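Provided herewith is a single structure, encoded as structure tokens, for subsequent inquiry.
The complex appears here minus one protein chain, its other protein chains still in place.
Every chain is named by a letter (A and B) in the order it is written, and numbering of its residues begins at 1.
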Amino acid sequence: MSKTEKLAQHLEKLKINGMYRDDFYWTWDKTDDELDAIFTVADALRDLRERNISTKVFDSGLGISIFRDNSTRTRFSFASACNLLGLEVQDLDEKKSQIAHGETVRETANMVSFMADVIGIRDDMFIEEGHKYQKTFMDALDEGYEKGILEQRPTLVNLQCDVDHPTQSMADLLHVIHELGGVENLKGKKVAMTWAYSPSYGKPLSVPQGIIGLFTRFGMDVVLAHPEGYEVMPEIEEIAKKNAQASGGSYTKVNSMEEAFKDADIVYPKSWAPFKAMEKRTQLYREGDKAGIDTLEQELLAQNAQHKDWTCSEEMMKLTKDGKALYMHCLPADISGLSCAEGEVDNSVFDRYIEPLYKEASFKPYIIAAMIFLSKVKDPVAALRELEKNGEKRKGF
Amino acid sequence: MSKTEKLAQHLEKLKINGMYRDDFYWTWDKTDDELDAIFTVADALRDLRERNISTKVFDSGLGISIFRDNSTRTRFSFASACNLLGLEVQDLDEKKSQIAHGETVRETANMVSFMADVIGIRDDMFIEEGHKYQKTFMDALDEGYEKGILEQRPTLVNLQCDVDHPTQSMADLLHVIHELGGVENLKGKKVAMTWAYSPSYGKPLSVPQGIIGLFTRFGMDVVLAHPEGYEVMPEIEEIAKKNAQASGGSYTKVNSMEEAFKDADIVYPKSWAPFKAMEKRTQLYREGDKAGIDTLEQELLAQNAQHKDWTCSEEMMKLTKDGKALYMHCLPADISGLSCAEGEVDNSVFDRYIEPLYKEASFKPYIIAAMIFLSKVKDPVAALRELEKNGEKRKGF
Partner (left out) sequence: MSKTEKLAQHLEKLKINGMYRDDFYWTWDKTDDELDAIFTVADALRDLRERNISTKVFDSGLGISIFRDNSTRTRFSFASACNLLGLEVQDLDEKKSQIAHGETVRETANMVSFMADVIGIRDDMFIEEGHKYQKTFMDALDEGYEKGILEQRPTLVNLQCDVDHPTQSMADLLHVIHELGGVENLKGKKVAMTWAYSPSYGKPLSVPQGIIGLFTRFGMDVVLAHPEGYEVMPEIEEIAKKNAQASGGSYTKVNSMEEAFKDADIVYPKSWAPFKAMEKRTQLYREGDKAGIDTLEQELLAQNAQHKDWTCSEEMMKLTKDGKALYMHCLPADISGLSCAEGEVDNSVFDRYIEPLYKEASFKPYIIAAMIFLSKVKDPVAALRELEKNGEKRKGF
């Protein structure tokens, strides 16, 4: 039996009727079965592609991407996922559009969606803004579809907002599942999601929030560590706690990187900005107070600099389980002595983990493709089987 | 009988031999049958897509887009149309090219066209420049094709020039046809194409010109209204007059928005710049007189501000037929109290017409696709029938 057939049989058992035509904002909106389905389809699409079998479920169609912040990995992952399924990417570059013209989100949303099958949006710059933009956008598409303006309702893949970064956390978790040899081996593993020093400031909170909101669902012992003042959004911590309780794992918060790293199976040291400062920044942004934003940024950089000892050094790694925890990062990392003088991680640590780090990233195109597949294909089990049976070659010769 | 088959039967009766391999500059270059063919094919392509039938007439090939001015709607419409037919869009971004290097239009035209099937150009910024650029570009392709440099002669879709905006006016008219229940119901309807105040300046004249040049062909009573000094190009007015005479409609010009709105079935209030000022601006541009251009722009803004009463208010709407004229706009509009303090239209009016406005815009991808289809497909009737018969699914599962 092929791997894809095994995965199709597993998929058959999951309750995933709600996924068809549904958006993907946050992992905590989704049931366990739904997350399982995404991992399953991601693995199946990868298996088919590795066997040179075409996975084009679309003959034509558009995937619209909107990047309101820079991106390499996610941009190429979205483009790869669309191409894998037969969609062409059309990027909405707001600088080349008439959006500055005072156009509403409702209008833009409808105008770019007449022939769109999927929408991918990154909007992670301002707390309380990113998700709101995505929601406003997709609500407008609901309205457009109901009123017959749109012939189809494109579905959303959240490519990072201020709250969650689900394509990242799901790719991260699929990587962990593969590294540990199966989802059943996650239970009881200690995960240290810790803050780390970076010479830049204001990095989104969506990665740590995404990790604690997702990894707590698999019976893992998740520790969030950061210096005082670097709190994440309290409602996400609440989700993490509830998840841990339900899954038989745990969620704890400490103010010591050492404590978090102690005996950890997995470490995820990464810089982020304090939630409250980001709230203040959004307020200044709304008021158009650029001087205030600049002042705040200087304060944040000074505050960061007080915590240069929060770095994933060789010494810190020795504290982990057998000194060999799986090191993770969403990339790009601030690497001490390589990309900056002092940063999130020692060059020697980073370099030793290059292979798993790049593999971690390699799951993102498949996670995105699986999200699209499950939201657009009515009977995903039958579709996987038919793709395999047809066996059309991706590379013909 | 399917809708597409009915449309194919209608298409069969039209004299459209001249469309194959022909460019689309202006609607007034085209015969009534040719315009009819575009509406017919647009409706057929929409019917096929709504029934999930693939309309890919190309296995591969390129649609080249050149936007010398910002665009969202038209950019996505062109991309959607190309994708619908199996072409991939390649955008010529002049900033990333060597065009600043002193390259001639003749050279650029040939260099980007070796594998191009269609060219879409927007060049609407300067009076007497936009059309000239398109014409120079396409003449160079004629020469390139004749001399064997190009294996095929790509055809042009004018995505807006200084004279006409045919993909807009044709989409607008197809919307009106659908709203009124058929082209036969257009006769005798009053259309008010009126100037409206906007806090920005220098908007192209191609929309009002496109509307009066096209709508007058269908027996409608077209009124152009604007304050003194906001004249459009006189030669287009001449075309409108002749059209009206031939079609049994009328073309009149007034200097009162109220008069235009009175008993109108359709209103199209929209800002534009005065033709003569735009001519002066082109002259200053040619002379490289930036200071002169800035001064002119200030003068134009001041001139605009004298006509803030030219706005599509609730009061103005009450003057129309039963107070319920169809409100139209090419979007984005300057909406009073939403995108600007005072603008082209009251927020409450705009909001009440959101649904028809967005539907109006939804025709543009199909209009563009139909223009491409008719210029590239030798036997469009047979092609539509074969596409329907083959019934290949656009979305496979």
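Details
In this section, contacts are C-beta pairs under 8 Å (C-beta built on N, C-alpha and C of every residue); 3 or more make two chains touch, one makes a residue touch a chain.
Owing to the predicted nature of the structure, the values given are computational and were not obtained by experimental measurement.
Here the missing chain is touched by one residue of A:23, A:103, A:334 or A:388, and it is A:334. Here the missing chain is touched by one residue of A:4, A:27, A:54 or A:168, and it is A:54. Although one chain is not shown, part of chain B still touches it, namely residues 56-62, 64, 86, 88, 90, 92, 96-99, 101-104, 106-108, 110-112, 114-115, 117, 144, 147-151, 376-380, 382-383, 386.
Residues of chain A in contact with the chain left out of this view: 46, 49-50, 54-56, 67, 70-73, 75-77, 79-80, 83-84, 86, 88-89, 200, 331-332, 334-335, 338-340, 354-355, 358-359, 361-362, 364-365, 392-397.
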